[in-house]
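One protein chain is absent from this view; the other protein chains keep their places.
== subunit A ==
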Amino acid sequence: MQATFYIASAVAVLATIMVITRYNMIHALLYLVISFLAVAIVFFILGAPFIAALEVIIYAGAIVVLIIFVIMMLNLKEEAVEQERIWFSGNTWIGPGVLSVILLGELVYILVTSATPEVSHQVIDAKDVGRSLYGPYIIGVELCGLLLMSGIVGAYHLGRQKKKVVHRFLEKTE
């Protein structure tokens, strides 16, 4: 059980490093799918099988497919990859990279030097999650419904193709 956790963690970190260093967007998204699947295995080992299934369906399924469809709609050519290579080359990544790694080192130091409790064995399945979701967290579920509806309305409103109007009194092409 411990070995699978470490292997899945290593795969997740390596796949994420590949995601953030690719020039081609589709390659980055395929590595992102691998990263999400590895994190799903970590969830399963930690005793959350329902969340592991949700990670595969929603993150690796729906969200990545949505981004892939938008990239296909944009119809990017080879110049986009070359442009990405030009943007990514140079020393722009040194400053943010070094500062983020310093913060990560501090976080790891704090976590390692503090007390080390262990993860409990018990598996929390979908029944417990559902009972908690529709019991004390029912207001959160209602707010999630509100958020999703505003997301749908916002995506429709922003994604609509507006017709060009030169002046509203000169020509009405609505």
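The definition used in the following text is that a contact is a pair of C-beta atoms (placed from the backbone, for glycine too) under 8 Å apart; a residue touches a chain by one contact, two chains touch by 3 or more; residues count from 1.
Simple rule for what comes next: contacts and distances are computed from a predicted model.
This complex has a chain not shown, and the name its UniProt record holds, of "Polymerase/histidinol phosphatase N-terminal domain-containing protein", "NADH-quinone oxidoreductase subunit K", "Proteasome subunit alpha" or "ABC transporter ATP-binding protein", is "NADH-quinone oxidoreductase subunit K".
Although one chain is hidden here, its contacts on subunit A can still be listed: residues 1-2, 5-6, 9, 12-13, 16-17, 19-20, 25, 28-29, 32, 35-36, 39, 42-43, 45-48, 50-51, 54-55, 58-59, 62-63, 66-67, 70-71, 73-74, 76, 80, 84, 87-88, 92-93, 96-97, 100-101, 103-104, 107-108, 111-112, 114, 116-122, 124, 128-129, 131-133, 137, 140, 144, 147-148, 150-152, 154-159, 161.
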